[in-house]
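Missing here: one protein chain of the complex. Every other protein chain is in place.
== chain A ==
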Amino acid sequence: MNNFQYKRVSSPAAAIAELSKDPAAKLVAGGTNLIDLMKYGVMAPDKLVDVNHLSFDAIKKEERSLYIGATVRNAVAAGNADVLKYQPLLSQAMLAGASAQLRNKATMGGNLLQRTRCGYFYDISAPCNKRVPGSGCAALEGYNRMHAIFGASSSCIAVNPSDMNVALTALDATILVSGPKGDRKIPVSEFHRLPGTHPELDTTLDRKEIITGLVIPDNNFAAHTTYLKVRDRISYAFALISVAVAIDLDGTAIRDIRLAMGGVAHKPWRLTEAEQLLKGKQATVENFKMAAELAMKGAKAYEHNAFKLKLAPNTMIQALKTASGVKA
């Protein structure tokens, strides 16, 4: 870990000012990812701007939405009564992530910015376009069991490791940000990027902007949500495949549905075509299978992750069965 300055700020404006004047500064909140990356020498910010004391720690039910502040701890959000009542999928996804200790520390804003767990990104002796642009991708022909099957590029096949982000994507959340040019709102589907030729950029957030919170619009999904995460052990493991399902069910008819997948792409993977197929249809295993097949269109596997081409649809079918209560 390099030497760095530490500055605690008490206003969003001060945080933005620090980022504006120092291109190598980074925000720190829970630090559960950044500090790790600094210890590995993957990231070496010369200044840490501590945003833990900004007043973005509220969860509020608003007229047509639920607001969660950027510095709310994951554990707090996951156990919050309004979150459980209005957006239980988010709670399920967050509880499937990390460990109790990490969730106590990690924040909503930090989780949105969580970096990939690709082993080559972490190993500073390996080439990695995300860590050192232009150095190459060791994962392409390396050990890529955990890697992407959707939306990857020849520069990077890493995946976004967050569970929370998958649920936020399914739930059409909006990310609230603040920067030198004022405030703006970014739909979560546009917040995370595909790698393309610039895998060093995980998100569309500007370097000088800070996340202040997020908003999830009201919906009729609360009774039928499932976050199913398949992994190598039952806790503290990243997803081989995860699926977020939220259904607005009228008897056995699917009035509306949201589907997103984790562990498959550089960003949480929204399955819009599969949603379209299921919308207005009956909740039957037959239809779930058709949707899962459609969802896999365009998937591409590498040497060690071909199993995802089967595990992904299987997980999706199971998640749909669980969410809808349909057994056969």
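We adopt the following convention: a residue touches a chain if its C-beta (ideal position, glycine included) is under 8 Å from a C-beta of that chain, and two chains touch if they have at least 3 such contacts; residues count from 1.
Criterion: contacts and distances are computed from a predicted model.
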Undepicted complex member, UniProt protein name, chosen from "Response regulator", "Carbohydrate ABC transporter membrane protein 2, CUT1 family", "Branched-chain amino acid transport system permease protein" or "Xanthine dehydrogenase YagR molybdenum-binding subunit": "Xanthine dehydrogenase YagR molybdenum-binding subunit"
Sole residue of A:12, A:30, A:142 or A:213 that reaches the chain not shown, by the stated touch rule: A:142
Residue of A:214, A:230 or A:249 in touch with the missing chain, whole complex considered: A:230
Absent chain, residues of chain A that touch it: 1-3, 41, 117, 119-120, 122-123, 125-126, 138, 141-143, 145, 228, 230-238, 240, 307-308, 310-311, 314-315, 317-318, 327
